[in-house]
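Every protein chain but one is kept in place in this view of the complex.
So, subunit A:
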Amino acid sequence: MYYKFSGFTQRLTGAVSSSAYSPQGLRSNIPSESPTIIFATPTKLVSESSAAVEYMGGNKVPDLQRIFQASDEIPVHLKRGVPDRLLYRTTMALTVGGALYCLVALYIAAQPKNK
């Protein structure tokens, strides 16, 4: 049995074997390159488009999208570089250190003085 993704019901439906080679309802004679993802950006009035009248700061989302969509095989939690790594290593150190400390504390708690 072969499956394809139905764009109408948003779930998998049965399909003929040939559709496994052209998924997503793509026709076989069309290159299977997926289209670039288009992000909607907040709608802006013409009068608001100059930086001087931006209410509470400018829009940095497109820059961040460029940073986070860079194809560098770095997982999302480290993608921002040094600050991410610093925070991740602190958290991991607390996790490992805390787990060991916890095991020691529970071991001590399991040895009552008055047996």
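Here are some notes:
Please note the rule applied: contacts are C-beta pairs under 8 Å (C-beta built on N, C-alpha and C of every residue); 3 or more make two chains touch, one makes a residue touch a chain; residues count from 1.
Assume contacts and distances are computed from a predicted model.
You can't see one chain of this complex, but its UniProt record names it "Cytochrome c oxidase subunit 3", from the set "Lariat debranching enzyme C-terminal domain-containing protein", "Cytochrome c oxidase subunit 3", "Protein kinase domain-containing protein" or "Methyltransferase type 11 domain-containing protein". The chain not shown here touches subunit A at positions 5, 10, 23-24, 26, 32-34, 37, 39-44, 55-57, 59-61, 64-65, 67-69, 71, 75-77, 79, 87-88, 90-92, 94-95, 98-99, 101-102, 105-106, 109.
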